[in-house]
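Reviewing the structure listed below.
With one protein chain held back, the other chains of the complex are shown just where they sit.
Showing subunit A:
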Amino acid sequence: MAQSQEEEVILKVKRFNPERGFWWAEYKLKVDKFTQFTEALRRIKSEQDPTLSYRASCHMAVCGSCGMKINGEPRLACKTLVLDVAKKYNNNVIIIEPMDYFKPIKDLIVDWDEFYERMFKVKPRLYQAKEVLEGKAEHRLKPEDQRELWKFAQCIWCGLCVSACPAVVIDQQFLGPAAHAKGYRFLADPRDTITEERMKILIDSSWRCTYCYQCFNVCPRDIEPVTAIKKTRSFTKLYKDKSEVAEIGERHIEAIHESISKTGKLQEAEVYVKAYGVLQSLIDLVYMSGAGKLKYMLVQSKPVQNIKEIKKILGGE
């Protein structure tokens, strides 16, 4: 068994309070290879500096309290070992900051109110048939349905995905990855009775995600919020009352399908024009050239060799 040899590390913590603003504090402490960041912080608080504030509860990655940025990555402090990070970055100085996106309240404690608001917007609870609720009928759930739903039900409301999501910052109407995971868990439950209302809440928003996979990368519970969003989008065809965003989204998907089946590649420019229409594309083009992104749109590429294979995979023609 590995010995618990101690090593000295320096934690540089970005601190904040409204009276003083931001400042950095440095704490030197000895840790061994087993030490979690929550335990390191607890020791700093009780042995060195009781004024340091942070949230932590379960120390086993199920309560979602301890999200923070460790060397720039959004992580659960309890699920991260101090020496692992030191080794990964080959540096015994480690930087700890509050999560991005959220408003700081005090040191590593951020304001979650808006996050909770989005979570509650998706009506996060099962609306059962009345007879079932009253115990007059039993609704059996297939084991495979249980497994599918449980995957998305395991969200611990830690907010890491939201702090990593680029879309949620710029788009007020996007519910964000966590709320979508929660929303899908109930949208997909065969026992739920308010599917139409859920589609109304979720579908438009689901087309506002940029598919960057950041939420997928940071989620400590492997929820894959982006997968929930993808699956939610597939409900669009069942939904009558589509918003413009959803319609554009559907066209976008069709265009991608067409582009790939024709050339085997994603011809971004072509897809874009098809989805958003020529006029909007031209307007966007002006903005994009200003942002230096034009080069991506003008890349011309030849069709790939084995286009037949690709068409087979896509199930077309």
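In this section, a residue touches a chain if its C-beta (ideal position, glycine included) is under 8 Å from a C-beta of that chain, and two chains touch if they have at least 3 such contacts; residues count from 1.
Heads up, the rule we're going with is that contacts and distances are computed from a predicted model.
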**Complete:** Matching the hidden chain's UniProt record against "Membrane bound protein complex subunit mbxL", "A-type ATP synthase subunit C", "Ferredoxin:NADP+ oxidoreductase, subunit beta" or "succinate dehydrogenase" returns "succinate dehydrogenase"
**Contact residue for the chain not shown (choose from A:109, A:160, A:199 or A:246)** = A:109
**Message:** So one chain is hidden, and I want to know which residue out of A:42, A:121 or A:242 touches that hidden chain in the complete assembly.
**Reply:** A:42
**Request:** Touching the absent chain in the whole complex: find that residue among A:79, A:121, A:231 or A:251.
**Result:** A:79
**Request:** Would you indicate which residue among A:10, A:25, A:63 or A:201 is in contact with the undisplayed chain?
**Result:** A:63
**Residues belonging to subunit A that touch the chain removed from view** = 1-4, 17-19, 32-36, 38-39, 42, 45-47, 50-51, 53-65, 78-79, 81, 83-84, 105-106, 109, 112, 116, 120, 123-126, 128, 132-133, 135, 139-143, 146, 149-150, 153-154, 156-157, 186, 189, 191
